[in-house]
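Shown next, in structure tokens, is the structure this report addresses.
Left out: one protein chain. Kept in place: all the others.
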Amino acid sequence: MTKPSEIASPKLPFRQRWIPHPSLTGVMILLWVAMANNFSPGGWLLGTCLGLAIPLLTQSIWDTTPKIASYGNVLIYALVVLWDVLVANIEVAWLILFESPRDLRPQWITVPLDLRSREGIAVLAGTVTLTPGTVSCDLSADGRSMLVHCLDARDIEEIIRRIKTRYEARLLRIFR
Amino acid sequence: MRLMLIIAIPFFGALLPMLLARAGRRACAIATGLSTLMALVLLLSHAPVISAGQAFAVSHQWVPQVGMDLALRLDGLGLLMAGLILGIGLLIVIYAYHYLGKDESLGAFFTYLLLFQGSMVGIALADNLLSLLVFWEGTSLASFLLIGFWRHLTEGRQGARMALIVTGGGGLALIAGMLLLGDIAGTMTISELTARREAIQQSSRYPLALLLIAVGCFTKSAQFPFHFWLPQAMAAPTPVSAYLHSATMVKAGVFLLARLWPVLSGTEWWFYTIASMGAVTFLLGSVVALFKDDLKALLAYSTISHLGLMTMLLGLGTEAGLIATLLHLLNHAAFKGALFLTVGIIDHETGSRDLRNLGGLWRILPITGAIALLGLAANAGLPPLGGFLSKEMMLEAVSQVSWWGQPHLLTAIAAIAGTFAVAYSARFFAGAFLGEPGADLETAHGPSWGLVGPAALLVVSALAFGVFAQPLAEPILQTAVRGAMGNGDAPTIHLKLWHGVNLPLILSGVAILGGGILAGTFDGWRSLLKRRLAIEGQRVFRACEWQLVSVSRHVTERFHGGSLANYLTWFLVGVLALGGLSVWPSGLRSGDRQLLPINVLALLLITCLAAACLMTILLHRRRLLSVLMANVVGLITSIGFIYFSAPDLALTQISVEVVTLILILLALYFLPKETVAEASPIQRWRDAALAGLCGAAMFALTWVVLSSDGPTDLANYLIEQSKPAGGGSNVVNVILVDFRGFDTFNEIMVLAISALIIYALLDGAMHGAAADKLDHWEHDIPRSPEKHPAMFISFTRALLPLALLVGVYMFLRGHNQPGGGFVAGLVVTIALIVQYMVSGYQWAAERISIDYHSWIGWGILLAAGTGVASMILGYPFLTNAHEHFDLPYLGSLDISSALVFDLGVLMTVVGAVMLALANLSRLGRRAERAAQKAAEAAKLLDRGE
Partner (left out) sequence: MTPWVEFVVAALIVIGTVFALVGSIGLVKLPDVMTRLHSPTKATTLGVGALLVASIISFYHWKGKLAINELLITLFLFLTAPVAAQFLARAYLHLHCDSAGDLPATNRPCQWSTFQCACPPDAEDGSAAKP
């Protein structure tokens, strides 16, 4: 799939040439053994092959490589989001079941963004959608503001503060 | 084995000129000449044994079920015929090399020529009625290609078409006749037919078989009333005319009659069919020939006439007739071939072959003139040439037979035809070579030896067959007659130029005198007989052709008028009628299987399904909605599959739904979003009734199938054999790639074909009226200015490697668990489509450089290759080979050839779907680009693409 010229560009050092995205390779290997549910050496071997081959094959679709600064923060972020998803589900369920639709105050809000990394913004948007009472809907044309829809916006400031401190601040530490 | 080689050499040699086309004309000619020479030498190496009265035979099974063997048998008759074909073929190769222009594709010409040669030798040597038919059709096809070789000429194309239709149609009759004959005789082997002559001739089906075979032979040998194609075929290059239309192909009919002579001849049916038609053609051809100004047309009618002569002689059913036929076959090939080549030289050197323009060529082309003189003398039957000998024998044979009780009628016809033959021969020579040269002939120059040589050689042999009849022609004839008669009791032949004064000699004298007078006074009375004589057959043919075309057009327009609703109506009516017919006598019977109780879940599912179906129909005017509803139907169906524990099917169904939905939506973009109500109420009721009937029929069929006990043995067999025989524990996949692998193979072919059809159809939309519409497209759905939202781009980038991983997973586990090449292909496709949708076609196409056409091709090749590999190993097509390995530390590994097959499926699926997508987006880009077309063009120019 990749244009040959892009693979075989001889100026790159070995690692960058054959393992252009080490984090992706790692994720691929882990995903493979988990997906194939095969933790035998053979499974790891095949996973490694795929983890090396697929990033090479799909290299051409990445114009930029996301740089991940800290893997520990990724883990913490994942756990925070997981917890929030749990809470979000219960909150929304509560709202749906026991609140009259008339009492809901759905509203659009604008969240200014400090994140610049495109991948970071994508993750933030995803998180906002999965977590309590908010769905990310649009970005401003220059990518500096996010349009969020709130199901029940009693305290707009609190929601914006939450998004910015709880998620965006963490993401800023992950995506540099 | 050597016999097989004689046929194989021309056929395989036919590849050489094509391959050598780049190596130059000379290489092509040498390759062709060598192939012909090798075959000829191989053939002649058999001659000594055959002239001793023996025959060679070899046979290979071909399609034993219908009695078709590739059986060859070389006897005297075959030797004569094959010798003529190869010998004259060699001369023609030399002649054609010098005759055809420098800018003509000699490679193609020689390839066709060798294909023809191979088929022709096949006819001469075939000993099986069916394989003879194959070669027979081969000559028709090859001659079509050769006649139409100058495809820029309208007459060439028309002539080729007419020849193909007439000889091909005759070929059909011949097939029927041969099958009948084989059925009557109980054998398809020609050499065994003779022994069953009595039984064959007493059969009530004998006349029919004879007539059908006669039609085949008459069309091939241009006998009245099928003679009209031969003059038309003269649009071919002259070497072709000389080879096919005088020396060899047109003789195939005569040859076949001679071949079957010992089996079929001697009855009244034979006599009155063959001899009468032959006599009519004989007379007609020679009379018409006199009125032709075009030298090739003159020779064409002359050929028709001589072929009539031979047919008539065979029709007599007497040994004398047979002997005279074979002698004339030999003579005619020599002198008529020479004459055609002479005309070719005249045409080549002067640029004209019209008697009204030509004249005085004797001074410019003396050698050619001499050749023509000798050839024409033989044609007219003058001593001491071979033609004289065979004509004398012909008159002798004819004078002994009475026709419809008239003892002298045939003799009179023969004498009159002979008189005209002398006349047109004289006219040919006098018109072309004597008198004053035309003004534009002064520039003519002497031909090269390559043109004159073959003609001279042929005419010298024609002379030698007469002068040295005893040492030269006699043994050849003797061998041929012995071969033709089948058994050893052939009479001994003595050829003599001087028989003393007898009836034939007197008649010859009269003919020569009369002919001279006719030719001398021709200009005086030609206007009395306008050209009313010959073209009737042609006119009838043209009228029939025109009628056929207009009827076909009418029928096509009636049924293929562009209304999809009509197509569907006819299709459904047809299906209903056929289905109804097939169950008509007994009717469908409900099975006696015990019915299962309905549970709530199933009921719910079915209710949803029915509701979704109903919605699809009710919403059908709003196309987007109805497409979505149809998708809902598909999704419910896949839930149904899960309910019945068929995860494979569910997986496939869901993937297919996704892909088709995307493609249909893309296609729908350029179509009206609402269906206009254009059907009248009556039509709507008709359609509703038809749809209801179809639904009812499907219900009935399903009911019968479900309520009967199916072949449970089969199901159990498949489940039991899945692991041991197919090497996989997923029965569904093993069925797909192994047990029913051939079905799957055909299905991916269908997929590939549909993709190519989509490609062709959408490519058509890029031109003409549809393209105009695209160029003025106004978007009927409001569009957002943001085409490539950043967030989607980020997500889909991450999705591609993930989806590829899932695709690999689905692919690899397919043999043992739900998955397989088809699903994996769809998963990969979806991942790719998403890239295209989110980032724009051009962006994605620049980065994902897959050539979808070749993916389709390689996919099918891989799948076919797997199948063929198992055939090479001696198993049936697509038998799975699998091996289980226990590797240290790494775990177990199953390797199966089905994986390669599945990879082929995957590639075909990806290629096919992406090809459809690529072409739909081509439409999109065209509409998009209409406004900025000029700018784009300038940009492309800048880039230098």
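Here the chain labels run A and B in written order, and each chain numbers its own residues starting at 1.
To be clear about the criterion, a contact is a pair of C-beta atoms (placed from the backbone, for glycine too) under 8 Å apart; a residue touches a chain by one contact, two chains touch by 3 or more.
Everything quoted here is computed from the prediction, not taken from an experiment.
Note on the chain not shown: across the whole complex it touches A, B. The hidden chain makes contact, of the residues B:206, B:388, B:420 or B:841, with B:841.
Of the options A:19, A:52 or A:151, the residue whose C-beta touches the omitted chain is A:151.
Across the interface with the omitted chain, chain B contributes residues 666, 669-670, 782, 784-793, 795, 798-799, 802, 833, 836-844, 917, 921, 923-925, 927-929, 932.
Contact residues of chain A toward the unshown chain are 31, 34-37, 63, 85-86, 88-90, 92-93, 96-97, 101, 104, 106, 108-110, 112, 125-130, 132-133, 135-145, 147, 149, 151.
The working rule: only the chains that are shown with their structure count from here on.
The distance from the centre of chain A to the centre of chain B, with each centre set as the mean of the Cα atoms, comes to 62 Å. The touching residues of chain A, when paired with chain B in their complex, are 1-3, 24, 28, 31-32, 35-36, 38, 40-43, 45, 50, 54-55, 57-58, 60-62, 118-119, 121-122, 125-126, 136, 139, 141, 143. On chain B, the positions that touch chain A within their shared complex are 786, 789-791, 793-795, 797-798, 800-802, 804-806, 808-809, 812-813, 835, 844, 847-850, 887, 889-893.
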